[in-house]
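Complex shown without one protein chain; remaining protein chains in place.
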Amino acid sequence: MATEDTYELNIGPQHPSTHGVFRIKVAMNGETIEDLDMIVGYLHRSMEKLSEERTFTQNIPFTDRADYLAAMSNNLGYCLAIEKIADVIPPQRATVLRVIFAELQRIASHAMANGTLVSDAGAWQTPLMYMFREREKILDLFEMTCGARLTTNYMRIGGVAFEPPDEFYAQLNSLLGELPDRVDEYMEMLSENEIFIARTKNVGIITPEDAINASLSGPALRGSGVPWDLRKAEPYCGYEDYDFEIPVGNIGDSYDRFMVRLFEVKESVKIIKQALNILPKGMHKTQIPLALRPEPDQVYFRTEGPRGELGYFVITDGGPAPYRMHIRAPSFINLSLLKKLATGSSLPDAVVTLGSIDIVVGEIDR
Amino acid sequence: MIKKFFSNTLFIKLSIGFATLIFLFAGYFISKLLFDLSVFSEFIFNFFLERFSYNLAYLASSIIGALGIISFVGLVLLIGSWVERRVIARFQIRVGPNRVGPFGLLQPLADAIKLMQKEVLVPDIADKLLFLIPPVAIFLPAILAWGPIPWGPNMSYLDINVGILYVFAVSSLTVPIIFFAGWSSMNHYALLGSMRTVAMMVSYEIPVSLSLLSVALVTGTLNFNEIVMWQSNNSIWLGLFIPFALFTFFFASTAEINRTPNDIAEAESEIVAGYHIEYSGMKAGLFMAVELGNAVLLGALISSLFLNGWFLFGIENLVPPYIIFITKTVFIYLLLIWLRATFPRFRLDQLMNFAWKTLIPASIIHFFVVAIEVSIISNFSEIPYLIVLFTVINISLVVLLAYLWGKIFHVQQYQPEKIQPRFAASIGGLEAMKEVSSID
Amino acid sequence: MTLNTLQLPGQELKNIIDSHFPAIISNFSLDWVEIPIDKYLEIITWMKENPEIDAAQLSNITGVDMIDTFEIHLHLQSLDLKKMYSIKVILDRENPVIPSLCSLYIGANLQEREIFDLLGINFDGHPDLRRIFLWEGFAGHPLRKDFLQMDDANPGLPRFPFEEAGKQER
Partner (left out) sequence: MIEVNIYNAAFLLFSMITLLSAIGVAVINSLMRSLFLLIISFIGVASLFVLLSADFIAIAQLLIYAGSISILLLFAVMLTPEVSINNQNSKYFLFAALTGILFTYIMFLFISIFDINQLTGLSLDKLNFSNTIDKIGTLLLGKYIIAFELASILLLFALIGAISIVRSNESDFNIVATKIKGKK
């Protein structure tokens, strides 16, 4: 890869800005990246193969570990796919609870993504700590509901595992009260900060044509200005009943992706408030057979995770385990454009671009 | 009953007040006693002079003085790292080190002990000799530059006529040392870091020297003591008289000493640790300590050159002047910590562009303006308040130019309302992109 | 089971394809249509360029080991028409080769490498067909159903690139 004019630099697997065991082999000419080769697989746990040996319910914890920063969203996508193939209809209360938790997870994940992006741009972790403050509160809510903070394993086929405790609602309401102010605080702190703008504006520009062609999804796609959100386009969990907007970026640079995430936090708060209003009484889970044996069929079910289109492609053969389960991992596919974006840019710009695409290595490698 | 009285909050308040009074009295007497430390240095010199020759007395007193400076710098390194961590922790809604010792004050010591226990790794392909020298050698400029700092009246270790030039020359020695540290590691990251350092320091030495030149032009001397005295004689702070020089010096110095927002030489998110990536244990600790020491040194330089040194509206007659000087130094250091806690980092090319396209031309123009002002002042010395008039003019000019610069070059590109995301009217692909509503 | 909201039913997709490629679709179901491998690239190119279908984005591509055959499942979607199309291709088990979609979709690159790595399906015309999750020299393709019975595959043993049993080199 390295030619006479270039030298080789290994960014990762241990590097502060790769956000995990992710490695990019770079041919550099001075500070400019001439060529790069992405090397993944350090965290490969063969999730798809393992899931062929376990029952549908036993596979739920795997989905936690795929995207460990958005466990709830991954649980949700998987459970919805299995419910679809097995014709299980969750109770209304469970659906609304799922929306609440998925949106909370989206806020937590976006806080993490934006915080680390600012750290990649060189801030000495102050914005990261601020954003972790909100994430901590959300994780506290998860903890009081299901006992776990990171790998929640909360959704079940046919509902959710537990009813949230009573104090959950009070804490959630106070959090929802302060979150929009916090977002405004970040907007003041970062979105008008000259240095931050100089570092992210016009860096890593993805054109909308490229974004669509490279199968990008989530904030990476919306940052380029393409208004595509599965919650609106292909509503699941009754998202069509909620009133929210889709923020889209202007030119598709790192700054736009950052801002789209910030605005999505506000929209998520709106969704959660509406969900709390319509939260019905009733069961939080339906009874399903211990060993679920759906008819031989196939399903490809997609949800809008924090990082984009999270799809579960499941084939059943009538047995208690999926015959084949494929996870369409948004982080993995969003990396398709990394080579094109980073080639010709300088090293700091490439780091910011990578941070703005927001990868989770557990999901890339699965 | 007695127990109850002692556990009473009123009692606690009373005792705290009493202790404060005692402390104030003691502090007053101690400060009277330690008001002028030059008594001590004279005593030491005479002590040796009576017993030995002049040469030996000179040698011994200079060594003792140097030890004084080195111990002060060591103390600053210990306390400074604690201050920095605690203050940044407050910025980041954390507590900071609070376990080792009272308020975590012993944390730097514990860190140092931990670092010393670590294995010293030398890479196989490193140039062993050149690899081992830089962590030690980098202390030289950092300590030497403290020499001409005026702590108070009769309190500078090197009272030389070329004070500013001396500090400038000594601190320029850092460049080759950092370069050798990076080169000898035989690591691409380290080499990148050291090349960045060299490029940045060579560029930013020019604005630093230009700003110091205007200081020398105004005061007519390069001696730190005389600069401080000039400010108190004319009862004006140079930072107010030539605010642009203060800004240039401050910003360019943050680049010289590798502090945020210009810490691109060891940008941890890009090149991990830059030139000291391969150093482990106390060697890495030495680099970090020098970085911190340089930050405090910058505070000392600014407070003596621009903030009137040990003078502070007559308070210098009540408290020991060196306390005032150290307070000003710490103030600048806290400013640096504030910067570090809030700002992201510039990119190398942005920084170089700023130096060569903005800072250097502006400094040269500023230098000419200051020269004209100085010649006017010296030719029309009979007109009163001429300096005050020029101070007002300079400050308003700087504000105006900064405003205009922002208007012309920057803000037009990045108006916040123009770069914020918009809300999509409908869902879809490229077709739906055309009809997104604007945000408001 | 019902279709997803965006999913174009297999019957309708078959009708559209039939009007341009008569009698080419051998099989279809509620959600997918099966297309022959020799017309695969042609049909996908046509689907991408035909404004009636406008398959602008390759949402997902994955492979399945059906023991006798391999299957490639494609999920294409049109963002403007808000439609998703599910395509199935059946491959030979002994010599699984399929044309690569990299010339059409940038997003196919990594996904096809993943399928090559885990299932051992060769993509003809892929610019950079290497293993992605597993290391070069890993024996076998783990997502094949007969992976554990393969002679040369030793899935349990440490077989990192420079590693022999009990010995580690730099």
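Here the chain labels run A, B and C in written order, and each chain numbers its own residues starting at 1.
Keep in mind that, in the parts below, a residue touches a chain if its C-beta (ideal position, glycine included) is under 8 Å from a C-beta of that chain, and two chains touch if they have at least 3 such contacts.
The model shown is predicted, which means the values in this text are computed figures rather than measured ones.
Q: Touched by the hidden chain, which of the shown chains?
A: Displayed chains contacted by the hidden chain, ordered by label: B.
Q: Considering the complete complex, identify which of B:120, B:202 or B:402 is in touch with the unshown chain.
A: Reading the full complex, the residue touching the unseen chain is B:202.
Q: Among B:89, B:106, B:122 or B:165, which one is in touch with the chain left out?
A: Touching the chain that is not displayed is residue B:165.
Q: Looking beyond the chains shown, say which of B:45, B:180, B:287 or B:343 touches the absent one.
A: B:180
Q: Using the touch definition from the top, which of B:21, B:39 or B:56 touches the missing chain?
A: Checking each option in B:21, B:39 or B:56, the one touching the absent chain turns out to be B:56.
Q: Taking the full complex into account, what residues of chain B touch the chain not shown?
A: 54-56, 58-59, 127, 129-130, 133, 160-162, 165-166, 168-170, 172-173, 175-176, 179-180, 183-184, 198, 202, 222
The rule is simple: only the chains that are shown with their structure count from here on.
Q: Chains as vertices, touching pairs as edges: which of line, ring, star, complete or other describes this one?
A: Topology of touching chains reads as complete, every chain touching all others.
Q: Which chain has the mean of its C-alpha atoms lying nearest to the mean of all protein C-alpha atoms shown?
A: A
Q: Between chain B and chain C, what distance separates the C-alpha centroids? Give it in angstrom.
A: 60
Q: Determine the centre-to-centre distance between chain A and chain C, using the mean Cα coordinates as centres, and give it in whole Å.
A: Computed from C-alpha means, the inter-chain centre distance equals 24 Å.
Q: On chain B, where are the residues touching two or more other chains?
A: 427-430, 432
Q: Which chain C residues sit where two or more other chains touch them?
A: In chain C, 56-57, 79, 82 touch at least two other chains.
Q: Any idea which chain C residues touch chain B in the complex?
A: Within the complex, chain C touches chain B at residues 56-57, 78-80, 82.
Q: Can you check the complex and tell me which residues of chain C touch chain A?
A: Contacts found on chain C: 1-2, 4-6, 31-32, 56-60, 62, 64-65, 73, 75, 79, 82, 84, 86, 105-111, 114, 118, 132-135, 142-143, 147.
Q: Taking the touch rule as given, give the residues of chain B at its contact with chain C in the complex, in rising order.
A: 427-432
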